[in-house]
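Step one of this worksheet: look at the structure below.
All protein chains but one are shown at their positions in the complex.
After this line comes chain A, so read on.
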Amino acid sequence: MVSKEGSTGSGSRVKIDLKEEDIVAAMQEIPGYLDITPRDFKEIYTLAFQHALERLKREVTVAEIMTREVAAVKPDTPLADVAGAMGRRGVSGVPVVDDGNRVVGVVSEKDFLRRMGVVDSQNFMTLVASCLRSKGCVALPIKKQTAGELMSSPAVTVRPETRVRDLAELFAARHINRAPVTDAEGRLVGIVSRGDLVKATLAECRV
C-alpha cells in the first residue's frame, strides 16, 4: 500500500497506491451526493496521510518501544558474571544499578575491549589481533574486577516520555547503541536499543 518515492533522505514523499476506481467505489458506498471529484479526494487523502505519518513520528515515545524486562547488574557484580549475563541474553550492554535500582552506569562490550588493551578501534577483531600477539589471555588484567570498576559512568539515560525522534538523535550524537530508561528518581524502568528503534520504524511504515 505504501512505498517511498526515491530512496534517500527524510524529505522523500510517501506515495500511496490508491486508484481512482477505488475512490469511486467508496463514493458509491456512501449514500448521498458527495461534492468532490475523485482526484481532489485523492489529493486530500495523500496529504492527510503525510500529516498522519509526521504526527506519529513526532509523538511515538520511548515508553512505547522500550524493552521492560531488562537484565541489570550491581556495581559489585564480578565481570565474569556480567559477561556471562550479556552472553546469555545476547545483548551488547547492561545497565548497572545500585541497591535502590537507580542507574549508576552502563557496561558494554566497548568497555570490556578498552580495558583489555584494545586502544585503537574498539571492536572484536582488534581484540583477536592483540590476543594472537600476546601470551596468555588478554582478559587477565580485568579478571578480578567488578562491574562498578569497568562501567561507563554516568550513564546516558532517557525518560519514558522521550520522543523517538530525539532518541535517534541521541544515539547518533553520543555513538551509543542503547540507553537505560529511568523514571523521575533515576530508577531503572527499561532499556531501549537501536534494534527497538528499527522495529518501531518498521511498524510505523505498516500503519
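Going forward, contacts are C-beta pairs under 8 Å (C-beta built on N, C-alpha and C of every residue); 3 or more make two chains touch, one makes a residue touch a chain; residues count from 1.
Operating definition for what follows: contacts and distances are computed from a predicted model.
Asks: Can you match the unshown chain of the complex to its UniProt protein name from these: "RsbT antagonist protein RsbS", "ABC-2 type transport system permease protein", "ATP-binding cassette domain-containing protein" or "HPP family protein"?
Replies: "HPP family protein"
Asks: From the list A:38, A:75, A:95 or A:190, which touches the chain that is not on show?
Replies: Here the residue in touch with the unshown chain is A:38.
Asks: Please give every residue of chain A in contact with the chain that is not shown.
Replies: Against the left-out chain, chain A lists 20, 24, 27-28, 31-40.
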